[in-house]
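Below: one structure in structure tokens.
So, chain A:
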Amino acid sequence: MIGYNANWNPVFQHWHEFLLGAWLDVWVTLISFVLACLLGVAVALLRLSGLRLLAWPAFAYVQLVRGVPLLVFLYWVYFGLAIVAGLAFSGVEAAIVALTLTGSAYTAEIFRAAVSSVDRGHPEAATALGFTRRATFVHVVFPQALRIALPPLGNTLVGLLKGATLISAIGVSDMVFQAQQINLSYFTPFEPFTAVAVLLVALVAVVSLLLTGLERALRLP
Partner candidate 1 sequence: MSALAPGLLGYTFRWSIVPEVMGELAHGVRITLELSGLSVVFALALGLLVALARGSRLAPLRIAAYVYIQLFRALSLYIYVLWIYFGIAAAVGVNLSPLEAGVIALTFLNSAYMAEIYRSALGAVDRGQHEAAFSLGFSRPRAFATVILPQAIRVAVPSLVNQFVDIVKDSSIVAIVGTSDLMGVTTQLVGYYRAPFELYTVLAGFYLSIVLLISAAAAVLERRLQRHLR
Partner candidate 2 sequence: MTAAAETRATAAADVVRAEGINKWFHRGHAHELHVLRDVDLRVARGEVLVVIGPSGSGKSTLLRCLNFLAPPDTGSVTFLGETLSRESVPRFSVGARLDYERRLRHFRTQIGMVFQHFNLFPHMCVLDNVAAAPVRVLGLPKREARERALAELERVGMAGKARAYPSQLSGGQKQRVAIARALAMRPQLMLFDEATSALDPELIGGVLDEIRKLADAGMTMIVVTHEMGFAREVGDRLVFMDEGRIVEEGPAREVLAAPRSGRTQEFLRAIL
């Protein structure tokens, strides 16, 4: 670096705030992920129902949500929806709504594909044995679909974690916000953003490792 003196002190002084901010990012992501999965399963079931009346709106929903950037959702909910509904969303609430919406487009597609790719023969065998349609789905198809869906769902979780780094744009005090604050207060642009980048890489690495472990644990012999 040409004559730049790195000053890491502000970063170290505020390490506590950084970690709290990172923790905020993490649990916003987790909540959104769970909600996105629930919503995704619902949408996937609609699409798989075979009834045009239900399937088509579900399909349109996925196409719509996939075509809009996360940042637009964030602003739309936090500024737009809030004004129309006369409510005041907190940054965190708006973030969770936006992340859930974005995530649901991916999870819906993942679940749909996973259920579709379960071997035809298995539900056939179950029906032949006398299972009801609901029981077949719950006990035969869904468990297998879940295993198939796990890797791409893991990717979605990581994607949401990365998306969560945007929430500082609507004022949430996450780790990115902390970095920006330090930059503003101490005029040291390089260090805090490097710290945040390192934190994010570490978080993603940890999550990825956990996911790989989970996949391996659930793998059938």
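Methods note: a contact is a pair of C-beta atoms (placed from the backbone, for glycine too) under 8 Å apart; a residue touches a chain by one contact, two chains touch by 3 or more; residues count from 1.
Picked so that all candidates are chains of the complex that A comes from, given by their letters.
Keep in mind the model is a prediction, meaning the values are calculated, not measured.
Chemist: Which single candidate from 1 or 2 touches chain A in this complex?
Modeler: For chain A, the touching partner among the candidates is 1.
Chemist: Residues of chain A touching candidate 1 in their complex?
Modeler: 1-4, 6, 63-64, 66-73, 75-76, 79-81, 83-86, 162-163, 165-166, 169, 176, 179-180, 183, 189-191, 193-194, 196-197, 200-201, 204-205
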